[in-house]
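Quick one: structure below, then a few questions.
Part of the complex only, each chain left as placed.
Chain naming follows the written order as A, B and C, and within any one chain the residues start at number 1.
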Amino acid sequence: MTKTIGILTSGGDCAGLNAVIRAVVHRAAHYGWTVLGIRDGTMGLLDRPMRYETLDVTKVDGTVMRLGGTILGTTNKGNPFAFPMPDRSTKDRSDEIIEAVRELKLDAVIGIGGDGSFAILRRLATQGGFNLVGIPKTIDNDIGLTEVAVGFDTAVSVATEALDRLQPTAASHARVMVLEVMGRDAGHIALHAGIAGGADVILLPEIPYDLDVVAKKILDLRAGGRNSALIIVSEAVRTLEGKMVKVEHHGGARRYGGIGQYLGEAISQATGAETRVTVLGHVQRGSPPSAQDRLVATAFGVHAVDLVADGKFDRMVAWSNRRVVDVPIADAIARYQAVDLESDLVKTARALGICLGDR
Amino acid sequence: MTKTIGILTSGGDCAGLNAVIRAVVHRAAHYGWTVLGIRDGTMGLLDRPMRYETLDVTKVDGTVMRLGGTILGTTNKGNPFAFPMPDRSTKDRSDEIIEAVRELKLDAVIGIGGDGSFAILRRLATQGGFNLVGIPKTIDNDIGLTEVAVGFDTAVSVATEALDRLQPTAASHARVMVLEVMGRDAGHIALHAGIAGGADVILLPEIPYDLDVVAKKILDLRAGGRNSALIIVSEAVRTLEGKMVKVEHHGGARRYGGIGQYLGEAISQATGAETRVTVLGHVQRGSPPSAQDRLVATAFGVHAVDLVADGKFDRMVAWSNRRVVDVPIADAIARYQAVDLESDLVKTARALGICLGDR
Amino acid sequence: MTKTIGILTSGGDCAGLNAVIRAVVHRAAHYGWTVLGIRDGTMGLLDRPMRYETLDVTKVDGTVMRLGGTILGTTNKGNPFAFPMPDRSTKDRSDEIIEAVRELKLDAVIGIGGDGSFAILRRLATQGGFNLVGIPKTIDNDIGLTEVAVGFDTAVSVATEALDRLQPTAASHARVMVLEVMGRDAGHIALHAGIAGGADVILLPEIPYDLDVVAKKILDLRAGGRNSALIIVSEAVRTLEGKMVKVEHHGGARRYGGIGQYLGEAISQATGAETRVTVLGHVQRGSPPSAQDRLVATAFGVHAVDLVADGKFDRMVAWSNRRVVDVPIADAIARYQAVDLESDLVKTARALGICLGDR
């Protein structure tokens, strides 16, 4: 029996979304199903006329899987349960989306998102009685029950490359280079890129840091004959008192002067070192997807369509021990995945003498 | 108690070797041990005077971990049990190496190699009564009991990038592009890069292929409106009759005209398509290591030194389910790791309609 | 007065073609003109129905300028003056193209091609009385009267990157690595990439080479303590007797075993060195365009449209002393641009002691 699947990308963009979309379309074509690509997350279902297009194999051939971003568009605004209205009030517009799903006669919706998007989509699916399959994507890799999410490997690669590019300047000028990377409340990018990129200091939100410990590391390196250092820091870190320090946002524009900037100045004062700060920003998101991200994205896309074929819904595809599996979306949302302080990567960092900011 | 460790790289070079060496040196420095870097695999122990250098942290700092190749040099010639002599005879020179290990008072030897190197090193260690720890490296990823070996991820990335670069020409000229990649008797590179790079046909030694099936795939694509295709093929493949077809080597020089060339011509004849062949060659080996390869390399290097500290020998470090573990070297050698035809990657390829050459 | 311009890409593809197309469309939009993108070189005008599409700004926005290949398709088959017929005879089909240009009411045709394409297009324009502007593209950089053609800088970058990737393996294994690059009868890619990539030997068609001289260079390096070397060789070179040695082509498929393979074996025999050969192939063409290629492509596209606005035809845009100029197409075709043996690059190569194969 032929089916019609809706697919949408939701939340912050990342590398590999287009590879997921391509895989879904190719796998659905195998079943002879129709795929409707919904524009701009759930916004395409809120607007009237609705905004979507039929995706066939020829539309996603060739370069699409190799490109960053999402050909469908995405948004991280517009929670339909509390939609921002012009008068700054919010309105529950969930019924409009449910109505749209019915009108399009979608046998299933495949949502590519993070935990925030999944929470909203799942509430919509439950309320509207439609079938949902989730595919995890986030550069932050903080979604539970899956080892990796689409976009993480590329973000790590870009952050590592940044350290590779900062190292020569650090060494040539005898400077301390501070690199601030993304990751929201999780330190996965900083930890992975920090080890891969040869950082001397890695600061994560999972490990409250002591500025004195960081300063001592810089001074120890100097005593050992090295006047330069590489520091990688998550955009959110935690002080010894347990306070989370984050980058501020003002209006639509990201405000610089976050933790990276603070660290650069504080270390300069504490050690006399010349410091330079780089805030890597959105180049971590939009880069072309790595081979690994495209592999995961492709396997996820195929498995998501197979779940629809098997009538298994309310599940998220996941990567576990080199296999593609699926788990209840609710469980994935419930298990926030912070950096495991007992993991081999953390142990490796400590074993190498990398400073993690704690005593 | 302070120790002296010897470290050597053996067999074909690959990306990430220097990251392993750096991690070993840093971890050994933590214990206060001396690391002797032995030149050119076991050749540095065969020559008199012996060729080695003391490696301290400053020697492996900075750019070293980011570079392809191996700062120690390597060789895939000169099996000491059957050393090639000028008169074309062979001679057992194993005692000379064992003597060298004793003379250098090495408490342990860390060998970075593939299964061939491990077999030789293990025989040497057994015969000479010295302590051995192995670290797996190979772009072919064919070493048993470890999910990944150092160098594999980079090779996959380079091969995927090649498909990315061939796709525009394929589409612009309506051509069939054939990409021959490395992998020896295993199809891991071709399978991973083929999926990640959007190949239409992936030929592996593990799946005997039928030229008619490949030709039919090209004709089917054409019937569907696409006049171009991407084919990725391992340097060794197997015909339907089970015969392994490999690239030939003549003297020191690699002979082109292997399977890629054959396929290009055969497909051209069978389908009338214009074909072009690229033999990717050694750029798969010498590229700068990917972030993932550097992570694995670093974790492996640390764990190998810790095995020495724990007095656990005759073991190979390994990657399993996102942890660094160790296994008996003998077991790793005994378990050749071909592509698992029941793996999710093979299933993903089939599910997408990628032609694997079988019926 | 509004105009309709036809644009086509002809001959071998290269990086930057899409950036040219985008610039032409944007500049034409400024004038309020219509741009028709003709498919597959002149084939789109030979087929009936004709194959073309209207290109507006939205179609060439975003990723297009960043992609290799050509969104219009191209061909290096099908000279309309001697069109290959099924019975292997040829037929003059030039009138059909001229008729197509009239039918589409093209005020001008902008042809992006090399000297071969320009010769054909110019003959068509003369015979058919239509207006032609040429934009030079070729990875070979052999078009006269312009310092650079679109695609050259990217090809040089890719070839240089290949040397960067081969160097670690050369050094690690004490090998001589031979890299065969494209360039047709001109050595521009080999010369530029050879200097930029630190080659020890650069062989060009413009300088007949002596194998003994090359072998002596390898032996001299060895005598100086270096057992590895990098050799870059154009796909066509000339022997001392003046004979041009080229890669052979058989049917549609490129035959390996050309000059690179020959050199690898010959050097191995002459010096005893272990050699490895890489034939870089089509990755030189399809890679994403470099910043420099996109700059040149954009300036060329704008200037070509401005020539149409000024009523200046039968001219090719060109790069000269950091300015965009235009020259008669006929003059550009007449001046084949080989490597100038008196150029500063050749002198630089000699001054560094790079072996160019001559005595």
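Methods note: a residue touches a chain if its C-beta (ideal position, glycine included) is under 8 Å from a C-beta of that chain, and two chains touch if they have at least 3 such contacts.
None of these values were measured; they are calculated from a predicted model.
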Whole-complex copies, counting every chain including the 3 in place: 4
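Following the convention adopted for this analysis, only the chains that are shown with their structure count from here on.
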From subunit C, the most remote chain by mean C-alpha position: A
Per-chain Cα centre nearest the global Cα centre, belonging to chain: B
Length of the line joining the C-alpha centres of subunit A and subunit C, rounded to whole Å: 40
Whole-Å gap separating subunit B and subunit C, where each centre is the average of the chain's CA atoms: 34
Per-residue overlap in subunit A, given as positions that touch at least 2 other chains: 63
In the complex with subunit B, residue positions of subunit A that touch it: 22-23, 26-27, 29-30, 57-58, 61-63, 65-66, 147, 153, 156-157, 159-161, 164, 167-168, 171, 192-193, 195-198, 224-226, 288, 290-292, 294-295, 298-299, 302-303, 306, 321-324, 343-345, 347-348, 351-353
Contacting residues of subunit A [partner subunit C, same complex]: 63, 67
Residues on subunit C engaged by subunit B in the complex (per definition of touch): 9, 12-13, 17, 40, 67-70, 73-76, 158, 162, 165-174, 177, 250-257, 261, 264-265, 268-269, 273-283, 285-287
